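Heads up, one of the protein chains got dropped from this complex, but the rest are sitting where they should.
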């Protein structure tokens, strides 16, 4: 995953354009079944209109000696996303009003966009800006070789068929330029999960999308809402799943979906001090998936939540900010959610009263104080396998991890003591 | 309000009689639409019978020199309410058994009544009583010029028609003699609220009653229960709304009515340290409104709750105990409840997914870290304007005051992004 992210890091993605296409091609090389969809500029999606495609070839600010002092080729965050073309020489005062920097993070280049209003600007570190301000009388050439044109919005979609038509949905975004946690961790973890899911037959069908944030999820929903509402059992929006600092969860609108139950149960077990955020702290595509009337059962799983770490949306969210272990942690958290979803049957006992476990070699034949401890988990599972609880429900009652109960459930099922309800 | 209270303070009110009539006439002078109703002595109201009317003209205890040492003309609390007529000279021992005083408040004259059992007595400060006890052999003339006769119970009722037939109910009592917080604050705040309500068209119809406590609310309910049950959306019993010490709320029987939701939300916002009392602490007309089978959606709003301040039901609950600012606080608390009730629509989004706010100038066109903070309240409102939450519900989820959301709701409605459900 880290290597994939390193490969993808230099690409200048935006919500449309070459960068996103290149990124999708890279993923399709790993996941050949990935379907790439296109929607034309001007198409309507609910309240939105797909904007013109943006192509950026070069951009810089040069001083009077012709030195590129701010250069898009050096860092693609230097250009305000969707900037219009320009080639002018300006007073510093006029230029300064087009500059974006962060006084509180003076060494970071901020990430700035203006997708829906034609505009242009440059981003730079605040320290560099302060240097420029020392010579307020200088003039600068601003050059942006960019164009806006009727093109397409593109996104990827992968369907991995399972035994059931019911689906688990994973959403990754691919629209930010060179940022690592709040961009690349999302598609590379989703790609690795797709590979993992393809390794074996699954109970659920899996739908994984690689989309530009906001406009992409809105377009995708506008074209697929009916299907998604019919089929989706649970969905997880993946964002910022690559650093090592913590684990985070952001709930659906009312925190009451199967996705929420799975995510909270899983994170409680694998990272008991994980951070819980309400839907009021939303910020990525869960905003659309859980919008009123859309109402999909989606929550977000993250390492450090977007907006909560200082490096967020700056050049400091780079490849050093994420790590192989951070990505692996993000991958494992979602993989555990998937394992639990796959095993989350409703179980029902087949025998009235406690079964005689000793005749099945599931219980010690000699009864002495404490002798039955090893069989307690079996008996406790049986006590709550009453046709009303799913695996997660039983695990919550027993205070254990659902994954650790799968073996117990299988042993009891093999002994004919419980039956599982395979309905979804 | 304070002036009205000062005017009404000297009147000797009781549950029937001249005092209450005079009080109602005073209020009618301010609110000409006030209707004054009469029910005759002997009329039945549920388990109760309207008692004879009581007229008190004079009452005193005189010493052997003829000096009035306890004089109704000096303070109308000196006479036990509904005392029968007498003119006798008694030994002190016999008199003492007819005296009421409060050892724990030796300078206060207590408020004592015997409405439903013919009796007589005098109230005085405990200090004065101790003085009298020093000369146990003295004789005293007790004189009460009072009569009981078949008359009427009177009460006032004001209906302020709104757009809807659904009603908000306000209840004030007018049956105590010269006491300020636990009497006059209630009708003067109700009168001021009536005036405020008349200033503009309202969504709800308002029904405001001015009644003697207990027998008055019982009579009123016995005549109007069906209508009230059909029409009442929420009601507030006003009591002790004139001092400056605190704000208090007393719940309906199960604390689960719209009135409770409104009152708790409002007080949490305007007086976060307000005191919450359960229905077990009831003591005024909420006892009747929330009685089983009556079940009206009524709770009580107070400054210092009756029974909880030492001056309660004594001569110390005087015009110095309440204040213009205390009354204004009581008025504003109920006014805020009314504003919230009026604005408490259920809202529903009109657009699937988040609307594009920037094209409506409701969102910054440039996106940078933190740039959308100002629009967060709009987006959060939209997220929960899903047709299941009313304004209070959204405000509770967002952790803000419902009143502060009215502007947000109006902006979104104007932009066509939400619709309100006008049903009541």
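Couple of notes before you dig in:
Should a chain be cited, it is by its letter among A and B, assigned in written order, with residues numbered from 1 in that chain.
Keep this in mind: contacts are C-beta pairs under 8 Å (C-beta built on N, C-alpha and C of every residue); 3 or more make two chains touch, one makes a residue touch a chain.
Predicted model, so just to flag it, every value in this text is computed and none were measured.
Among the residues B:2, B:54 or B:111, only B:111 touches the chain that is left out of the figure.
For the options B:159, B:271 or B:291, the residue in contact with the chain missing from this view is B:291. Across B:55, B:96 or B:119, the residue that sits in touch with the chain not pictured is B:119. The chain not shown here is touched by just one of B:95, B:124, B:180 or B:218, and that residue is B:218. For chain B, the list of residues touching the undisplayed chain reads 45-48, 80, 100, 102, 110-117, 119, 121, 214, 217-218, 221-222, 225, 253, 279-280, 282, 287-288, 290-294, 307, 312-314.
By the touch criterion stated above, the residues of chain A touching the omitted chain are 348-349, 351-356, 358-359, 365-369, 379-380, 382-387, 397-398.
Here is the rule we use: only the chains that are shown with their structure count from here on.
Chain A and chain B have Cα centroids separated by 55 Å.
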